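Note that this complex is displayed minus one protein chain, with the remaining chains in position.
== subunit A ==
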Amino acid sequence: MSPVSDDAPRDAGEEKLVGVVLVSHSAAVAESVARLATGLAGGGATAPVLPAGGTPDGGLGTSPELVAEAAHAVDRGAGVAVLVDLGSAVLTVKALLAEGDELPEGSRLVDAPLVEGAVAAVVAASAGADVDAVARAAEEAYDYRKV
């Protein structure tokens, strides 16, 4: 485990970026949130982001296989931040993490609302933040009250 660093992007130019996986019961939701987050992250290079929504047959649900596949596909060696919607998505990712070798090293479940958290995570990851800082940025979304 690397120590928690500050929120600022790390200084090396060729820093590996944290990957982001967005898990929803719905493929359409996961894909749309991924597009929204990368769109709002602005121009320039963005961190690798992939949706893992629904079941392999196109139904509603969570697929451990799709989650693991997406996590490996976005892994650049700097850790993977996994954001989820609810229920079995949370349990599935927790269980995959407990397995130890199903998800890439440095993967973590981020405790954040899916949409707001995804935007914050992708912005932070694209700026070169490490996985702890990416998670913190996403978690802060809970503190932003709307009323």
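Before moving on, here are some points about what is shown:
Heads up, the rule we're going with is that contacts are C-beta pairs under 8 Å (C-beta built on N, C-alpha and C of every residue); 3 or more make two chains touch, one makes a residue touch a chain; residues count from 1.
Methods note: contacts and distances are computed from a predicted model.
Set against the options "Archease domain-containing protein", "Dihydroxyacetone kinase subunit DhaL", "PadR family transcriptional regulator" or "beta-galactosidase", the UniProt name belonging to the omitted chain is "Dihydroxyacetone kinase subunit DhaL". Mapped onto subunit A, the footprint of the missing chain covers residues 55, 60-65, 68, 87-88, 91-92, 94-96, 98-99, 102.
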